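With one protein chain removed, the remaining protein chains of the complex are shown where they sit.
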Amino acid sequence: MSISHPNDPISLPPLSPDALLIFKKMESFVTDDCIPSEQTFFSQVSSTGFTCIPPVLISLISKAKSLNLWNLHLKTSLSHLDYARICSVIGRSFLSPHATNTTAPDSGNMEVLHTYGTPLQKSLYLDGLKDGTMRSAFCMTEPEVASSDARNVGGTTFRREVRNGREGYVVNGRKWWSTGAHDPRCKFMIVMGKCISTSGEKEKGHTMVIVPRDCPGLTIVRDLTVFGHDDAPFGHAEVDFNACWVPLESCLGGEGEGGRIAQSRLGPGRIHHCMRAVGLGERCYEAMIKRSLEREVFGKVMIRHGTMQSKIAEGKGRLETARLLTLVAARAMDVLGNKGARTDISLAKILVPRMILGIMDDAIQTHGGQGVEGELALFYGAMRCLRIADGPDEVHVGVVARREAKKWMERNGKL
Amino acid sequence: MSISHPNDPISLPPLSPDALLIFKKMESFVTDDCIPSEQTFFSQVSSTGFTCIPPVLISLISKAKSLNLWNLHLKTSLSHLDYARICSVIGRSFLSPHATNTTAPDSGNMEVLHTYGTPLQKSLYLDGLKDGTMRSAFCMTEPEVASSDARNVGGTTFRREVRNGREGYVVNGRKWWSTGAHDPRCKFMIVMGKCISTSGEKEKGHTMVIVPRDCPGLTIVRDLTVFGHDDAPFGHAEVDFNACWVPLESCLGGEGEGGRIAQSRLGPGRIHHCMRAVGLGERCYEAMIKRSLEREVFGKVMIRHGTMQSKIAEGKGRLETARLLTLVAARAMDVLGNKGARTDISLAKILVPRMILGIMDDAIQTHGGQGVEGELALFYGAMRCLRIADGPDEVHVGVVARREAKKWMERNGKL
Amino acid sequence: MSISHPNDPISLPPLSPDALLIFKKMESFVTDDCIPSEQTFFSQVSSTGFTCIPPVLISLISKAKSLNLWNLHLKTSLSHLDYARICSVIGRSFLSPHATNTTAPDSGNMEVLHTYGTPLQKSLYLDGLKDGTMRSAFCMTEPEVASSDARNVGGTTFRREVRNGREGYVVNGRKWWSTGAHDPRCKFMIVMGKCISTSGEKEKGHTMVIVPRDCPGLTIVRDLTVFGHDDAPFGHAEVDFNACWVPLESCLGGEGEGGRIAQSRLGPGRIHHCMRAVGLGERCYEAMIKRSLEREVFGKVMIRHGTMQSKIAEGKGRLETARLLTLVAARAMDVLGNKGARTDISLAKILVPRMILGIMDDAIQTHGGQGVEGELALFYGAMRCLRIADGPDEVHVGVVARREAKKWMERNGKL
Partner (left out) sequence: MSISHPNDPISLPPLSPDALLIFKKMESFVTDDCIPSEQTFFSQVSSTGFTCIPPVLISLISKAKSLNLWNLHLKTSLSHLDYARICSVIGRSFLSPHATNTTAPDSGNMEVLHTYGTPLQKSLYLDGLKDGTMRSAFCMTEPEVASSDARNVGGTTFRREVRNGREGYVVNGRKWWSTGAHDPRCKFMIVMGKCISTSGEKEKGHTMVIVPRDCPGLTIVRDLTVFGHDDAPFGHAEVDFNACWVPLESCLGGEGEGGRIAQSRLGPGRIHHCMRAVGLGERCYEAMIKRSLEREVFGKVMIRHGTMQSKIAEGKGRLETARLLTLVAARAMDVLGNKGARTDISLAKILVPRMILGIMDDAIQTHGGQGVEGELALFYGAMRCLRIADGPDEVHVGVVARREAKKWMERNGKL
């Protein structure tokens, strides 16, 4: 049975009893601990920048660990669907993913190391990521090409070279949007590029190589802002690899396997972003309602104006649409696997950020001057990136259309 | 547990085994019997108009009965959710609701008679509706007022008068959009209006009265078209009640109870419309894909053009959004009851027709000249009415906004 | 100086004194004569169908002639800009184009015959069109292919054959959307197709041939409806040409010239449609305001509801956008010629119907049940066709994008 057959009855099983407990605990943790800590976090960060992790976050991490709300993305007993529901709670505060060790790119890097890592790689990097003593970056996008077409990614090269009697790769290239590279805990980066063959040409397929943060030749060129925000202390860096040498054992999953690993990494990653987006959208939606109940304009409280009511009804529609499409995609992953769920994942990837941006824009408008200067503007910028990151809308439109056409042809005997 | 609590995990249980059997049977019936009969239906109707029911429909009715696909809306073992899933199959052909006795307004009238009818009313009218020998109309909307505000409906009056020693009501008024009134099988109409008190003034509340189709003074003034289509042989009539006398026993549920009955009738009715709309939208979406695979333009098959792919991806998003919002509303009715589910019902009522109209409009565009002259245009007109019927969008926007605001206040201790 | 240079100051000269007089006269004619005659026209047509022209239209024609409001599209002293302004007045009633002889396809056919016709063709056909005793059709679109790509039009062939000692063409093919073919005054059709070369193959370029309405082998297969409306007594026909023989002198402008003629014909034609669309949109916009001032809902007159105010402000924005883009395109035609104005024409062709449809849809919603059954629904269907006719949106999107890219490259020295 295919969950995406239009005539097939979609079902969404309820949370398992275990998952429900986690869900409730997470709800309290986010509401009572994370959200109230945000202003403190901002204050602490404004004085420390990229140099250290604010104490308030360290406390939250410690609490999350003690509550067993740590590394939930690695908990195999959680279905994608249940994890999606929990993630929408996590997403209500931008601090919770950091506090619970479920933030990108580390969650994805953990999954990749878990699946493709050698025992040595695991001991060097996975254990540190899992206990939170280490952070990492994922270096894929390059400033010089349209990286939305992954085949374009190829400015970064790995050339074999023996140094001190040991065979390794010389890494050269420029990457950007390396999220988390600025984090003072960041210890390594997974870098996507192309091996140079013995004949001196670039191989066709991609390869992934692990480069330690302190590798000579690795420079963080600058920090990128998102709509003016620098996302300290984590940051989005532009990174230069200038003849960085790493041993052969740094290759992840084998030469030429980079594309396949990236795909396996991006599928769930996209949905994790959507899950959290729903939570953040929910928070903005509630802020809009709150504001509309508090302010009076032209003789009546805002909520009594028809234009305000339209914003709320639209917002509710957007929120539930985003939530349901995400849950369905997660459910499809449970039933059909990551590949079978690609239509549903791409659909969520296109529509969830659009829906949530719509809510945020209306919430900004409802808040007037406070809307463009406060956290709503910060959230808007972060959400806007989701329409570009992990494949821009345009790529996912193509995925959905091609797969839907193929499905139609199969069902109608044209294939 | 409230299903519409944003943090509560929405669940959609799978079809029960019994419902699954019905679902599959309905799928075959609609695909193999109803859709292939549509052109015949149109041909037969074009020569008979409003005078008789086309033979092809009579055959379908007979087959549906033999398959036990008859009166499913009355099957108490079906949850709203399961019925919603089945209805989305029924909706793929405009003939299936007529063939399975689940069409408006008869399905709603059956429910009302079942709940509020006296034994006499049931024997006179309900049995005939149930076995399909009788049809009915529901007369609510009046041409002279904005009927979207139900309180405005009051041009139709019921004045007590004794005739031949028997007490009864004299019905005066003008109604329109009385769907099915033209049907040759139509035997009675449920009329909403206001009683005249003994002091000669209109009562404040509404009352419903049953008026037989052949009651002296009842005239069908004209048939209304929908975007040029007359919907023969069923029709949407403008009906004049000119001093129609009916006995007191014709009152449904008691004087002053009309508003309450209308509400109870409209809730599920709205969702039934949405359910069928999803099915029809699905059909138009598939027609669009089919067309895009068959036609070549500017050197390549249409599906390979980016603008066509956008239409398909948008269409898929609209279809799944419409489907999911409807299923959630149906589920909410199962869990919370019709009243508790009002936010979800209104949300579906606003968004489902909008989504499906979007699909239909793109399908029309994809079909070019054939789009504006064929069945897609017919479907578009019918679907456009849904944004007006059973409460226009604007009314449901208000419902959602007010209920969401109230919910927020309750949760935040402001109520 | 290019009017479409973004930095160039667009100017729109005021109406010339002569044009102003015509404008004012037309305003009175449309307001006082045409609009009040519409209901009579519908009544008369409902009893006569396609058999004759309703007397009320004949009276209007006679009055328009006496007022010198006849054949204004041929008046060389009128700039495109001034004619656009006058056309937006004409468009307020669907009767005025017929009453003033400025309706498609006859206006375009007159222009084509005037420019490309031989003296014989002019005496046979142009004079009759100009004095209104004759009507014509233009047969381009074919049901079997995506005619939006003109190169696809090729199912209709012209094979040379001598009959009775006279050389001529045998016309074979099927056309549809031949507007006006049903009109009882229709005397000939201009047919687009491809000549068969002596070697029996289709020529690459298109050719246009004039076929008399009464030519043996020419059959009107059926009348096409637009959203259910048959547009009697003028009609949109599907026409079959089954071995129709016409003499060589019936060729218009020479073999292989059909594509060029079609282009010259479509440019201004597109803008004429837009001009009239603005007038019709204006009328619907005013109807919406009128309704919102007359009806009361939920305790106040509709106009006082915020959602209604949004519809009016949006409608005003759409109306002025549509008007201005049309005027600018007309002005560009005056200054740059039809070819130089292609970006502006395509832009208007894309956006004007979209804007006016938006107004109409809101007007329908505001009118409730009356909206879907009355003239607003009729107008909506007619306007919806404009997004398909004379090149669908998708084609004009390509035109604008390619021309804008080219302009950018020219200005930045990349071409």
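For clarity, chains are labelled A, B and C in written order, and residue numbers in each chain start from 1.
The rule we apply is simple: a residue touches a chain if its C-beta (ideal position, glycine included) is under 8 Å from a C-beta of that chain, and two chains touch if they have at least 3 such contacts.
Note that the structure is a prediction, hence the values are computed from the model and not measured.
Screening C:C34, C:V328 or C:A341 against the full complex identifies C:V328 as the residue touching the chain left out.
In the complete assembly, the contact with the undisplayed chain comes from C:P14, out of C:P14, C:P36 or C:G337.
Only one of B:R85, B:K175, B:H305 or B:R342 touches the absent chain when the whole complex is considered: B:H305.
If you put the hidden chain back, the residue from C:V246, C:L319 or C:A389 that touches it is C:L319.
In the full complex, chain C touches the hidden chain at residues 6-7, 9-15, 20, 23, 27, 82, 85, 88-89, 282, 285-286, 289-290, 292-293, 303, 306, 308-310, 312-313, 316-317, 319-321, 323-325, 327-328, 343, 346-347, 350-351, 394, 396-398, 400-402, 404-405, 408-409, 412, 414. Listed by residue number, the positions of chain B touching the unshown chain are 305-310. Contact between chain A and the unshown chain involves residues 141, 143, 145-149, 152, 176-177, 224-229, 236, 295-298, 302, 305, 307, 364-365, 368-373, 377-378, 380-381, 384-385, 387-388, 392-394, 397-398.
Operating definition for what follows: only the chains that are shown with their structure count from here on.
Seen from the C-alpha centroid of chain C, the farthest chain centroid is that of A. Chain A and chain B have Cα centroids separated by 43 Å. Measuring from the averaged C-alpha position of chain A to that of chain C gives a distance of 52 Å. Residues of chain A found to touch two or more other chains are 306, 308-310.
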